[in-house]
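A protein chain is absent from this complex, but the other protein chains hold their places.
Should a chain be cited, it is by its letter among A, B and C, assigned in written order, with residues numbered from 1 in that chain.
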Amino acid sequence: MFKSAVYSEPFLNELHSKPIEKPTPHKSIPSTLIRKKPLDLPNLDETQIIRHFHHLSQMNFGVDTGIYPLGSCTMKYNPRINEVISNWDKFSCIHPYQDESTVQGTLQMMYELEQMLKEITGMYAFSLQPAAGAHGEFLGMILTKQYHTSKNESDRINVIVPDTAHGTNPASASMAGYNVIELPSTKDGAVDVDVLEKTINDKTACFMLTNPNTLGIFESDIDEIARIVHDAGSLLYYDGANMNAIMGKARPGDMGFDIVHLNLHKTFATPHGGGGPGSGPVGVGKKLEQFLPIPRVIKKKENYHLSNDFKESIGKIKQFYGNVSVLLKAYCYITLMGGNGLKEASEVAVLNANYMKEKILQKGSYELPFRSLRKHEFVLSCESLLKKKGIRAMDIAKHLLDNGVHPPTVYFPLIVKEALMIEPTETESKYDLDCYIETLCKIADEDTEKIKDSPYNTPVRRVNEVDATKKPVLTWNQI
Amino acid sequence: MFKSAVYSEPFLNELHSKPIEKPTPHKSIPSTLIRKKPLDLPNLDETQIIRHFHHLSQMNFGVDTGIYPLGSCTMKYNPRINEVISNWDKFSCIHPYQDESTVQGTLQMMYELEQMLKEITGMYAFSLQPAAGAHGEFLGMILTKQYHTSKNESDRINVIVPDTAHGTNPASASMAGYNVIELPSTKDGAVDVDVLEKTINDKTACFMLTNPNTLGIFESDIDEIARIVHDAGSLLYYDGANMNAIMGKARPGDMGFDIVHLNLHKTFATPHGGGGPGSGPVGVGKKLEQFLPIPRVIKKKENYHLSNDFKESIGKIKQFYGNVSVLLKAYCYITLMGGNGLKEASEVAVLNANYMKEKILQKGSYELPFRSLRKHEFVLSCESLLKKKGIRAMDIAKHLLDNGVHPPTVYFPLIVKEALMIEPTETESKYDLDCYIETLCKIADEDTEKIKDSPYNTPVRRVNEVDATKKPVLTWNQI
Amino acid sequence: MKFIPNSPLKKQMLKEISLSSIDELFLDIPKSIQINHLDLPDGKSQMETEKHLRILANKNKDCNELLLFTGGGIKPHYIPAVVKSITSRSEFFTAYTPYQSEASQGFLKAMFEYQSMIASITGMDIANCSLYDGATAIGEAALMATRITKKKTFLIPSNLSSEKKSVLMNYGQGADLTIKEFTYDKKTGCINIKNLEKIIDEQCSAVYLEIPNVFGILEKNIDTIETLVHNNNSLLIIGIDPLALGVIQSPGDLGADIVIGEGRNLGNPMDFGGSSLGLFACKSKYIRQMPGRLIGLTHDADENEAFCMTLQTREQHIRRGRATSNICTNEGLCSLAAVSYLSLLGANGLQKLSEENFEKGQYLKEQIIKIDGFSEVFNGIHFNEFVIQSEKNVKEINKKLLKSNIQGGFLLESWFPSLKNTFLFGVTENHTKEDINRFIKVIKGVSNV
Partner (left out) sequence: MKFIPNSPLKKQMLKEISLSSIDELFLDIPKSIQINHLDLPDGKSQMETEKHLRILANKNKDCNELLLFTGGGIKPHYIPAVVKSITSRSEFFTAYTPYQSEASQGFLKAMFEYQSMIASITGMDIANCSLYDGATAIGEAALMATRITKKKTFLIPSNLSSEKKSVLMNYGQGADLTIKEFTYDKKTGCINIKNLEKIIDEQCSAVYLEIPNVFGILEKNIDTIETLVHNNNSLLIIGIDPLALGVIQSPGDLGADIVIGEGRNLGNPMDFGGSSLGLFACKSKYIRQMPGRLIGLTHDADENEAFCMTLQTREQHIRRGRATSNICTNEGLCSLAAVSYLSLLGANGLQKLSEENFEKGQYLKEQIIKIDGFSEVFNGIHFNEFVIQSEKNVKEINKKLLKSNIQGGFLLESWFPSLKNTFLFGVTENHTKEDINRFIKVIKGVSNV
């Protein structure tokens, strides 16, 4: 039994507001600049505000609410201790331009975090500056440019991505000015080495890949792929969104990747915050090190410094040094888990995924396209359900909501029809996995009408997203 | 529209537990004492625990959920800043036997809080030791005893309480060994001065009263009452649960009360915590000061000390010095509000109550027994609804729950039939008061069957409290 | 004015109820006692308040800055962040006592689980959902024993802390209890059973003892005592430190009728002695004589599982002057912290924690008595507190320790004048090996001078 809380919560500006006072600003402000129209914000009391957001919060599903196996997103439990530590004034109330002697603790944390990430990925150096995965990708593309330019090969204008790639990969590449070439996968769901070999050439700047890929399949030909890419003078980029599958088992650096981004808000348990802040550190091989953003944290004797002393650096990709509280949480997480714990996390993440996959397949309602052994996630197709009963992946997602669990990612990767992409992570118990499996399979047997009309137990019924785009209403004033 | 969240949440010991390890305790523990049976607690993971309590929390109503006008309980908004401050390690992680030089901040806070409470109540000295209102009452009774004993009047064995008194008053008196004599109220709902005069005598140790009383009526004859009580050689005790009505308007000390307890978790906005921790400081007049519990915080020059140097003290009523974090929150609250703010709080608390009372009476479904002008709360009767439609106060309470608001106190004070005791407090907005009024009055017009079957929108339907007492099940093992 | 949304609406609201001023609302207060203002400063902003409180806070030294080895039943323990995260769910902490069960199922179920866990670790049938603290729990237990046995003499160890004794005296006086003391063995620190045998008589309602006792000693001969007490038709009441229950036999298995204890250790901060939690468990048959609130399992109108406060007829709001206790507001949120804490530990965690506390207790003591001029006072087996005698002046030693930001032992002489120059030391899982070693080094230094 599950029902979400429902409140018909008014907008903040519909709550009772105290009268707005007339502006009485200082005379010395130039009259062209002084605010004339009064500000238009409600004047509320704490009680009203607390209740408003309290009600809204109860109409929102988080990892704390229940299992959240959103494929590719690695929604694992966010340890509470990390929230506490990152909230200490000593960490959160410091200014980026404070004298270095007064921020040695944070600089040490950043320095050591880089060392940890280097060890985990096998890369040569790291930048902690990017604010998210896509931001890391963009930095990666800028580094790629700088690298080829430094070798007088600015005519490398293409970036290759597999057809299973996450949308940010092509978007980042083209934002950096590259042409994006899409590589079709084999029937096994992996990179087609032959096609890659044919596609790649001296116009190729980079091949972007995640391994395991977004089907959860490990690219076993990775050695061969790396050889082909490097032989063509191209770089090989690693989208680290799937790093949770292989910590302590294999390292992108060892696989031949030149650039790596990690999603700390995925693999390293920092909360996703309903959409951020995230952090997407970028690691590179030795040949790219000199291009990394400044400042970089360096250690001299026992002291840490922010150094701008890197002449070939691409400069900055974000103001200051990254989303530091997210870095801190990831640092705490790695400290808590240790090398042994991270390995165990990957092992159980993979075990959980394969366990679910097998159990679901046994029941026969969903198909698994492509190769069988998966890493930390797997993509089902419900195409046959669509054919048989007219039920779509989205319908299944919505009815899962009625059961108090979060649906998988749907319709991604694009090459799978009616895709359900499931990533349980290692922080779910067998009990919750079993419940999920049962629920998912039961839905397949349910009455089509019932499923089409779902969800029922959420704060609202099926949301009409199409109407939202027709005449977009984005603010109170547009209602 | 309101519906509470519903989760069919298993017990903690029904969740998947890791195996219980065999005890391997130290050999040097005497064999008669060493634990033989393994402990019987589930071994869970953080994720499971967080979700469990997350689900439970959403099935609980607090002030943050909505208006909570529980008469006598003063459920006002609990400022968040107080939670933050009391959570600072500097306040919460200190040992009661630390060297005084290392806890000067907390001692100063306690000392100053006593000064503040003295000013607010007009009393001569305070003890912060009691953990709750009833605990303060009990201390008050012990002080009463000590006082009379010191005057060789140990034969004062009776304590008088009005029939409107809160249950803790007679309970505390009798726990201290007193006979309790109940005083009937006048038809106005006030103390019957004549009957009091007749009842009181040289066997009377104390008269316990709250003012305004539990009907929300100010005892305007308080001067006369105090005179009578003191003339009889008795003490006059003030139950401070209703202090929220009169801050900055009148003081129990000025009314002639000898002993006062305050409920910091009512008047001074410290959260009630689902049942505590509370704090019930006791203030006394000069003639009782020497009996107060030890240690007391004293100030010498600029330093604060815990002094046991009070020979006539009754000793201790609780280990250490009281629920210090609650004291700290109250201290913050008084600092935030200031003298002017506390007065405003009482004024608006009284305004809100009278506003609600008038508006409700205008609609005619409920009656107001006794005198009209109320302080911060008022007691309605729905006796006529019972007669007309068979609807009881409890039914109304339950149906209010369906509307996302908390019901008033019901069936108290005992002298009002089908009592609904409403205390809105000053932290509610007019908007919320108006909604509440409307809801309450609409319920009176609803179909009896529907109301009798309520609530509908809560996590469970009407709870059978009678069956719970038949064969009480208090633990997992008793299920 | 902050926290008062209707401040700007006073006129309008007054008008709607046909009044013209706030003063009219206070006409029932006689002029003679009306006041016009409070002699307190005006309200401060949140920012100012925070800054002011920070100044106060900085006059304290917390246990991260001050290494504490002070016994007395309260010590720094590690509290996992999850505990606070649960207790700061505002649905919980801004709720009142769960009078309306339908709107309080969450808290009620948590309290039911708390009762279950307390019953489980103490080995008793049932537990209530909190009293004020461990000391008042002794008082309530004494009164309950008298209600059950109709006898009025309550026996306690002479080495009960004077704070607890004082609380007990105050609780006992209303019921006219006679409180008598039995002595302890000067060698072992355990109960002097001979003396207990001598003192116990037919008026004895109950015998109270503690495991570990005030000296940190784990009583040896409970079976003898248990037989003695029960043969006398008295009750056996045991006071415990719940964190010891991972290594020691549960009081239930030892034959206790009532178990009490201070539960602050279960996930609540030291709070300068606040945030207390009175544990209270007993045998089923005494249920109707119990003090405090009980949460029971029942069902709703649809026959689904539901919880409510039960046996309220024992309580003050129903039974008034004849209630089993006057307690109303209890320590609810501290109980919630306790059930969260216990579920985080689990059986395995509690066991390990007990072991660690036991072992660190042994280790620290061994290190201290190696130092010249310090000796063990009692040879009974102790848990995480213990008594040490010093040849030098203990006050002076503590003063010097403080200069190194170490808070030394509690000076037992203030409770037991005969125990001159003795420290009560305490240590927990929260002290690292380095902490302990630092302490030893420093105390060696200051006591050599």
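The definition used in the following text is that contacts are C-beta pairs under 8 Å (C-beta built on N, C-alpha and C of every residue); 3 or more make two chains touch, one makes a residue touch a chain.
Only a predicted model underlies this, so the values are computations on that prediction, with no experimental measurement involved.
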{"item": "Which displayed chains the unshown chain touches", "value": "A, B, C"}
{"item": "Residue in contact with the excluded chain [from B:Lys18, B:Lys151, B:Lys287 or B:Lys387]", "value": "B:Lys18"}
{"item": "Of A:Lys203, A:His305 or A:Lys359, the one touching the omitted chain in the full complex", "value": "A:Lys359"}
{"item": "Residue of A:Leu183, A:Leu235, A:Val326 or A:Leu420 in touch with the missing chain, whole complex considered", "value": "A:Val326"}
{"item": "Absent chain, residues of chain C that touch it", "value": "46-48, 50-51, 54, 64, 78, 80-81, 85, 88, 90, 429-430, 432"}
{"item": "Sites on chain B contacted by the missing partner chain, in the whole complex", "value": "16, 18-19, 44-48, 50, 54, 79-81, 83-84"}
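By definition in this document, only the chains that are shown with their structure count from here on.
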{"item": "Chain whose average C-alpha position is farthest from chain C's own", "value": "A"}
{"item": "Centre-to-centre distance between chain C and chain A (centres being mean Cα positions), rounded to whole Å", "value": "46"}
{"item": "Cα-centroid distance, chain B relative to chain C, in whole angstrom", "value": "21"}
{"item": "Overlap residues in chain B, where contacts from two or more other chains coincide", "value": "4, 46, 50, 54-55, 58, 63-65, 77, 79, 427-430"}
{"item": "Residues of chain C touching at least two other chains", "value": "2-5, 82, 84-85, 90"}
